[in-house]
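First up is the structure itself, then whatever we jot down about it.
Only one protein chain is missing; all other protein chains are in place.
Note that the chains are named A, B, C, D and E in the order they appear, and that numbering of residues resets to 1 at the start of each chain.
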Amino acid sequence: MSMEKTRYELGLATMRKMFGPDVDSALKGLEDSSPDLARCLVEFPFADVYSRPGLDMNTREMLTIAALTVLGYPQAELKDHIRGALHIGCTRDQVLEIILQMAVYAGFPAALEAVKTATVVFSEIDTNTAKKES
Amino acid sequence: MSMEKTRYELGLATMRKMFGPDVDSALKGLEDSSPDLARCLVEFPFADVYSRPGLDMNTREMLTIAALTVLGYPQAELKDHIRGALHIGCTRDQVLEIILQMAVYAGFPAALEAVKTATVVFSEIDTNTAKKES
Amino acid sequence: MSMEKTRYELGLATMRKMFGPDVDSALKGLEDSSPDLARCLVEFPFADVYSRPGLDMNTREMLTIAALTVLGYPQAELKDHIRGALHIGCTRDQVLEIILQMAVYAGFPAALEAVKTATVVFSEIDTNTAKKES
Amino acid sequence: MSMEKTRYELGLATMRKMFGPDVDSALKGLEDSSPDLARCLVEFPFADVYSRPGLDMNTREMLTIAALTVLGYPQAELKDHIRGALHIGCTRDQVLEIILQMAVYAGFPAALEAVKTATVVFSEIDTNTAKKES
Amino acid sequence: MSMEKTRYELGLATMRKMFGPDVDSALKGLEDSSPDLARCLVEFPFADVYSRPGLDMNTREMLTIAALTVLGYPQAELKDHIRGALHIGCTRDQVLEIILQMAVYAGFPAALEAVKTATVVFSEIDTNTAKKES
Partner (left out) sequence: MSMEKTRYELGLATMRKMFGPDVDSALKGLEDSSPDLARCLVEFPFADVYSRPGLDMNTREMLTIAALTVLGYPQAELKDHIRGALHIGCTRDQVLEIILQMAVYAGFPAALEAVKTATVVFSEIDTNTAKKES
């Protein structure tokens, strides 16, 4: 088994832990568009960075929500990471609290965009839960 | 009456003056998503900053249109502020002139995005006016 | 013939070479929104800058794709320039390679947004080609 | 006399009105580095944009201070424009008020950087005035 | 005692807890430049946001380091917050780990600038410690 493969596998395992099993189809979509970017995404952020022991996964996801809120434009990726954060145990209140704090550092437009995205995620989850329960 | 309440009321009054009575339902939507961010929005930008005497309201709205054009991603908030600027007396030509000037400072992509947003606002207002007149 | 007119004509010729004849209707739309911004767009970027001899057109379009990927928010303009780049001879692989490289300088969110946009452009072109062939 | 020359002359006249006669040596420095960028700077922002009648010069400078505060990194250019704004009649309080408002749209880091720059400009002016008076 | 005063006092107490007693002279400098921005800084970020119970202070400082690293230009404020983070109990390794993670979201230039700033903070602390010990 080549070492390169192990790096990919480590990254994929981290992604599944963070985002749940749905990540496989999302990643499949990216592979269809750009297999090289897909590979880099699995290997650099998720194998090289996220799997490092220096910060626990909850903290990493909180930092990422802060970063994406500040950047402002990547609401699609923010959506994935809010979902990921909730999946690994962050609370909705923590997500909203991070976004509120970012109003200080990136201004209210950043916080307002991120809150809209968080609201969509929360309501999608509620709808899915309601469906499963009925 | 607590002073905190006064701050909220002052901010709300400023928002109503700037955006018209529709602001109440927009604010209600934000309160459903994040009551704390809604409160901060009313109290910090609109009570602490916009109600200060140092700049008149028209100038403040023009500066905000400049700021949001430069940031680029917050087109939803830019839409609200273009509407607000027109509501308190800025002209459409002034709005377009600000956006054109921002091409110098944030490049043409920023100006092109903002012009699309301004065009949507102008045409929504025209449609509403036509409806009322018919 | 006034010199100002020549500058506009030079810019328009450059735009047609880069984006193909469809650029005329796109420009018409912008003129309806802001004739002054439309004029500045034709004259400054496309007459004053793009028509300069210092860099060939392919390189210029590659640089622009890099710039728009880094900015992140102007996906509509990125779409136009990816289409333009392919029109003047860049390959799809080069477009994807530029986007991948930008992950290094502006992070993965920038690259992921741009890849989605590139995928839309590629598939629109394929659909159009399929239509013409059938 | 060619029209191109007139455009340059118009831009230069606008720059002198805004920044005072010191602008000539600043422009000379830029010409030594990149004569083409210097020419574009005189002709596009200052001839094509700033000399347009749609907004008065004071308002334009206030918008530029807002834009540069939001961008954050161009403190050297912000310094020039704060100096320019004061030169054409804006007050120090207006400059500080714009910067304060930008805390809402680009966060406190943007406002804090800009206030430091404004303070340097104010104190340089005071030092020069004191020198002339003694 | 007015309520406004209490808000200021709460913010000031939070700042002292986060940054240590040196914050008073830093704040004094800002008050000399812009008393209104100084007041807003104490009251909005530090009274309204940081003193909220939803996130502990360590987490808040880590989020702020992420945000400032992503923004890139506010290295002076990043310096203060790295110092603050260490003051309230974050480790140097955690600071470096946050910065490394931000390479994923804002690119390597952001991480490289932030690492330089962190290195300066660490070495200033070491120099001060060495002085006190000798």
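Methods note: a contact is a pair of C-beta atoms (placed from the backbone, for glycine too) under 8 Å apart; a residue touches a chain by one contact, two chains touch by 3 or more.
Since the structure is predicted, the reported quantities are computational estimates derived from the model, not experimental observations.
S.K.: In the full assembly, spell out which visible chains the left-out chain is touching.
M.R.: A, B, C, D, E
S.K.: Using the document's definition of touch, tell me which of D:Leu12, D:Cys40, D:Met57 or D:Ile88 contacts the absent chain.
M.R.: Considering all chains, including the one not shown, the answer is D:Cys40.
S.K.: Considering the whole complex, which of C:Glu9, C:Glu31 or C:Glu97 touches the chain not shown?
M.R.: C:Glu97
S.K.: Using the definition of touch stated at the top, determine which of E:Thr6, E:Thr91 or E:Thr119 touches the missing chain.
M.R.: E:Thr119
S.K.: Across the whole complex, list the residues on chain C that are touched by the chain not included here.
M.R.: 44-45, 49-50, 52, 54-55, 59-60, 62-64, 66-68, 70-71, 93-94, 96-98, 100-106
S.K.: Which positions on chain B touch the chain that was left off?
M.R.: Missing-chain contacts on chain B: residues 103-110.
S.K.: Of the residues in chain A, which ones touch the absent chain?
M.R.: 2-4, 36, 40, 43-44, 48-49, 52
We adopt the following convention: only the chains that are shown with their structure count from here on.
S.K.: In whole angstrom, how far does the Cα centroid of chain B sit from the Cα centroid of chain D?
M.R.: 26
S.K.: Considering chain C alone, which of its residues make contact with at least two other chains?
M.R.: 36, 40, 44, 72-73, 103, 107-110
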